[in-house]
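Worksheet: one structure, shown below.
A single protein chain has been omitted from the complex, and every remaining protein chain is retained in its original position.
Each chain gets a letter, A and B, in the order it is written, and its residues are counted from 1.
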Amino acid sequence: MRTWLRLATAAVFVICANAARAETITIATVNNNDMIVMQQLASHWEQQTGNKINWVVLEENVLRQRVTTDIATGGGQFDVMTIGSYEAPIWGKQKWLLPLDDFPKNYDYDDIFKSVRDALSSEGHLWAVPFYAESSFLMYRTDLFSKAGLTMPAQPTWTEVEGFARKLTDRAHQQYGICLRGKPGWGENMALIDTMVNTFGGRWFNDKWQPQLNTPPWHDAVTFYVNLLRAAGPPGASSNGFNENLALFSTGHCAMWIDATVAAGFVSDPKKSQVVGKVGFAPAPIAKVPNGNHWFWAWALAVPKSSHKAAVAKSFLQWATSADYLKLVAQTNGWVVVPPGTRKSIYDNPQYLAAAPFAKQVEHAIETADLAHPTAQPVPYTGIQYVAIPEFQAIGTTVGQLMAAALTGQSTVDQALAQAQTQVKSAMDQAGYTQ
Amino acid sequence: MAVTNGAIAAPPPVRSGRMRTALRGRGGAVPTLPLVGPSVVLLLLWSLVPLAMTLWFSFRRYNLLNPIIHGFAGWNNYRFLFQDPALVSSLIVTVILVAAVLAITVGLGAVLAAVFETGFPGRGIARVLMISPFFVMPTVSALIWKNLLMNPVNGLFAWILRGVGLPAFDWFATAPLASIIMIVSWEWLPFAFLILMTSLQSLDEEIIEAARLDGAGSVAMFRYIQVPHLGRSISVVVMVETIFLLGIFAEIYVTTAGGPGVATTNLAFLIYQRALLAFNVGSASAAGVIAIVLANIVAIFLINTVAKRLDV
Partner (left out) sequence: MKPRDKQFHPVAATVAWLAALLMFFPIFWMVFASFKTESEAIQTPPVLVFHPTLENYRDIFSRADYPLFAWNSTLISLAATAIMLAVAVPAAFAMAFYPTKRTRGTLLWMLSTKMLPAVGVLMPIYLIAKQTGLLDSRIALILIYMLSNLPIGVWMLFTFFRETPKAIIEQSRIDGAGVWDSIVHVLLPLGLPGIASTALLSIILCWNEAFWSLNLSAHDAAPLTAFIASFSAPEGLFWAKLSAAATLATVPILLFGWFSQRQLVRGLTFGAVK
């Protein structure tokens, strides 16, 4: 009888202990392909640890809005948030996130690209661990180029690109020399235009935080952009973001496309692209200076301070951004689907390089993206295609709208830039930056 | 007014106070407070608390992303807002959007209602198809229109235009506001159509017969008989649609993001930019207060003109 009692008590203890350890965490993430794969493979982690995950999967703009609202009000709705390299340093500085410097040694922080780690850190701490990273480069149709007898140089300039684009435009057959982002948004058309401004020698603000949109580099870059798209771009360019251009390029309508490196995976997927095997890759074009010609973005996982399940959340983070996770993805979905741009080890892996021929280009782009020196002249901010200040979302979108107006001809480039300058100055004054 | 066979005669609608008192009858006055009370109290709480907070925030410097900024802002939020050229243009865009969609939905709705009044085979199915757009989420409608239909390269319209030899039309670059008006009208036409059509069905057959005997053609019938009968239901349509059209947001957000320039930024989108892009709660609240003032003006205008027909 007493043995039975002892066994029963022991059993109850074991059950309680296990039950106490099983937590449910809520993870908010973007609906990009790599995250969907993570969602599917997370069942492995759930089985290993006995915890459960509630997924909140939303499109990028909605997610950003939702997550920002929650973290700024201390809402506590999420235990893990997917944020970008734009938010991470800002929110880290506000002390809204938990520092993530304390993972065990087998996590191998050094395997992560330094540029990526720096992008997600501020004030000496790492605030988010990278899930995947991207830069930008030039994709072009090797078949169209060889048919026209053109060769892409190792580092093209914008002038050369313009020349190619004009030669390869055939509107009667819906073939357009170049497809570029034109949809208004701080992360849409402004991402591209910012890199152009950088490489034309411009910057957003001088070291006194005065806006520089009325300077010659901005004028030159935007005029070039508008003329190029008008001469050699598809109709409707002012509504085209990443997805629309991807649709155009993969159905064969664009001869060239400058955009995120993640596009390489899509255009090389026979199920989704009609131009498989006909795509070449080159670095993003430069103009007057080589600084900031290609951008940098990373999607990363972070734990808000308001989470009550920080330990479990951190355990998930470690799992999802580890080298083992990358191998797991390769095993279940193939090497080409492995989330790119974070760890050096996969770029040394011959299997990955064989499956993803663009891998070395991507690696080079990410390693050379210098967030600390995005422009030729010194600047008080970090960020290549954005400015890492909280006000940038609104400023960038306003300027993006004006750039779209210049593109459609609603206003001239100079009018648009003048208006942009006024608006940005007003916003910066209101926010208290300009001394 | 025709009388039903047997049953109860319907008295004319109550108009004057004396008639009201006369009709009160021996049942005595009904205590209306406990009946209306719950609605009023609930709406009071619902509107007062956020309204009070909005007013409060509109006078403070409060940026969610930059908690260092705080304190009393005085009239600064309003001042910056009124200096912002985007405010006036957003008001204009709002008014154009509402007026155009109202005109299209009520106008087309009335005409189509009259057309559907004539009997034809399969009328039930055609009616069901007509009202379908109202059930689709605005975000989805806008995405379908923008990418599958209106896209100048990949879209269906472009293909059709190219098929007849015309160049593809870049809807959102050349005519952004008109494109949005088109999408929103497509969404709301079913609502207007349904209400107007059922109202027409109650039009007395004898009056139509008499008009036909007098030699009235379809157009004259429409103009002099059907439209006046629709007066009441048009009022309802206008009131309900105006409420919703003032706050149209999803379609703009998905298609043009307020651009190009500020061509499609209405007041709701402007507030969104302040509130959820800049997280500048102070400025967004000020814009919200302006929106409330505007809405109240519109409401008073509506009540005094349109609602008179409803014998309020």
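Note that a residue touches a chain if its C-beta (ideal position, glycine included) is under 8 Å from a C-beta of that chain, and two chains touch if they have at least 3 such contacts.
Predicted model, so just to flag it, every value in this text is computed and none were measured.
A.B. asks: Which residue among A:Leu41, A:Val57 or A:Leu150 touches the omitted chain?
C.D. replies: A:Val57
A.B. asks: Based on the whole complex, identify which of B:Leu65, B:Ala86, B:Leu102 or B:Met130 touches the chain you can't see.
C.D. replies: Of these options, the touching residue for the absent chain is B:Met130.
A.B. asks: Using the document's contact rule, name the residues of chain A that touch the chain not shown here.
C.D. replies: Where chain A meets the chain not shown: residues 26, 28, 30-33, 36, 39-40, 54-62, 65-66, 69, 73-78, 174, 242-243, 246-247, 250-251, 260, 262, 266, 271-274.
A.B. asks: Touching the absent chain: which residues on chain B qualify?
C.D. replies: That gives, for chain B, the contact residues 2, 4, 7-11, 13-14, 20, 23-32, 34-36, 38-40, 42-43, 46-47, 49-51, 53-54, 57, 64, 112, 115-123, 125-141, 143-145, 147-149, 153-154, 156, 158-159, 186, 189-190, 194-195, 197-199, 201-202, 205, 218, 229, 232-233, 236, 239-240, 243, 246-247, 249-250, 267-268, 271-272, 275-276, 281, 284-285, 287-288, 291-292, 295-296, 298-300, 302-303, 307, 310-312.
Methods note: only the chains that are shown with their structure count from here on.
A.B. asks: Which of the residues in chain A come into contact with chain B in the complex?
C.D. replies: 65, 68-69, 72-73, 90, 94, 174, 183-186, 188, 234-239, 244, 247-248, 251, 253, 390-391, 393-394, 397-398, 400-402, 404-405, 407-408, 410-411, 416, 426-427, 430-432
A.B. asks: Along chain B, where are the residues that touch chain A in the complex?
C.D. replies: 63-67, 69, 76, 80, 83-84, 146-147, 151-154, 168, 170-174, 255-263, 265, 273-274, 276-280, 283
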